[in-house]
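The complex appears here minus one protein chain, its other protein chains still in place.
Note that the chains take the letters A and B in the order they are written out, and that residue 1 is the start of every chain.
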Amino acid sequence: MAALPLEQALVLAALLFALGLAGVLVRRNVLYMLMSIEIMLNATALAFVAAGARWAQPDGQVMFVFVLALAAAEVAVGLALLLLLYRRFGTLDADALSELRG
Amino acid sequence: MEFAFYVAAAVALAATVMVVTRLDAVHALLYLVVSLLAIALVLYTLGAPFAAALEVILYAGAIVVLFVFVVMMLNLGRVALAQERRWLAPRTWIGPGLLALVLLVELLAVLGPTPPVQPGAISAQAVGAALFGRYLLGVEIASMLLLAGLVGACHLGRRTTEGT
Partner (left out) sequence: MLRLIWLVPALPLAGFVVLAASGGRLDRRSIAWIGAGSVGLAALAAIAVAAAFVAAPPPAGAYTQVLWHWIEAGDFSARASLYLDPLAIVMMLVVAGVGFVIHLYSVEFMRGDEGYNRYFAYMNLFVAAMLLLVLAGDLAFLFVGWEGVGLCSYLLIGFWYRDAVNGAAAQKAFIVTRTGDAAMAVGLFLLFASLGTLDIQGIALRAPGAWAPDAAPVVAATALLLAGAVGKSAQLPLQVWLPDAMAGPTPVSALIHAATMVTAGVYLIARNHVLFALAPAVQYAVAIIGALTLLGAGGAALAQHDIKRVLAWSTVSQIGYMFLALGVGAWAAAIFHFMVHAFFKALLFLAAGVVIQALGGEHDIFRMGGLRRRLPLAFWAFLVGGASLSALPLVTAGYYSKSLILDAAWASPQGGAWLWAAAWVGAALTGLYTFRVVFQVFFGAGATTDTHRVGWPIRIPLAVLMLLSVIGGFVEAPQVAGRLEAFGHFLASALPPLQPAVAPGTGFALGVAEGIASFGGIALAYAFFLRRRSIAALVARSAIAAALHRLLESGWGFDRLDDHLLVRPYLALARRLRADLADPGYDALAAAAAAAHRGLSRSQNGRVRWYAGGIVVGSILLVGAGVWL
């Protein structure tokens, strides 16, 4: 296995994170926002694994597992919330759901 | 192997761009699967086969399937498509795009030249030993988080007759 520069993996993680972030900010549909959040979580997990690989230690993958658990829980709750929102308001427009207004 | 990394990375980026820009939810989800699979390949090239396997099984398998179920339940039609098109007008991209770009530039600026990744895969056995050794407490906390997520989803997803 040829040695990969760690940089490349981290740049990939940063790019994916930025894309996910842009998705969260741009999309008004809550469903797409959740997907974008998945992308961002995935990017961070990737950065963990890359760092673990740099030191040849399992800790990076351990953190990957934790991020995965987090993502699973987040998706479960998030999608349940999404369904509830759709049932109650009939829309998935994040801008229309402004009950949080102070 | 290096070649595989770059190809997978390119595919992952392209697929992610498509996820963020698609109008149809199902299309977006398909691109998401592609993106996740590509990242699984990247993980493999980084010497983490266990993580790659988990990526495929959990992300591409479980989570995306969950999304698909939800999209099915929502049953979004052509109206939703038109609405998405309206919402995704070019000018809405400017602000968020700029912010994301600035953050990206900053993140890249943080990265300095680093030594290469050490060769050799880290086996699933090593990961498992670490998980149930040093990180046992973390595992317990994660299990509680999952339990909380389960209970929360269960509660929120209840179809109640009153108040909905």
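Rule of thumb we're sticking to: a contact is a pair of C-beta atoms (placed from the backbone, for glycine too) under 8 Å apart; a residue touches a chain by one contact, two chains touch by 3 or more.
Not measured: the values here are computed from a predicted model.
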Candidates B:Val7, B:Leu107, B:Val139 or B:Leu156 - the one touching the absent chain: B:Leu107
Hidden partner chain, touching residue among B:Leu99, B:Ala129 or B:Leu146: B:Leu99
For chain A, the residues touching the chain missing from this view: 21, 24-25, 28, 33, 94-95, 97-102
Residues belonging to chain B that touch the chain removed from view: 95-96, 99-100, 102-103, 106-107, 109-110
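Please note the rule applied: only the chains that are shown with their structure count from here on.
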Whole-Å gap between the CA centroids of chain A and chain B: 5
Contact set on chain A toward chain B in their complex: 1-12, 14-23, 25-29, 31-32, 34-36, 38-39, 42, 45-46, 49-50, 52-62, 64-66, 68-77, 79-84, 86-88, 92-93
Chain A-facing residues of chain B, complex: 1-2, 5-6, 9, 12-13, 16-17, 19-20, 25, 28-29, 32, 35-36, 39, 42-43, 45-48, 50-51, 54-55, 58-59, 62-63, 66-67, 70-71, 73-74, 84, 87-88, 92-93, 95-97, 99-101, 103-104, 107-108, 111, 113-122, 126-127, 129-131, 135, 138, 142, 145-146, 148-150, 152-157, 164
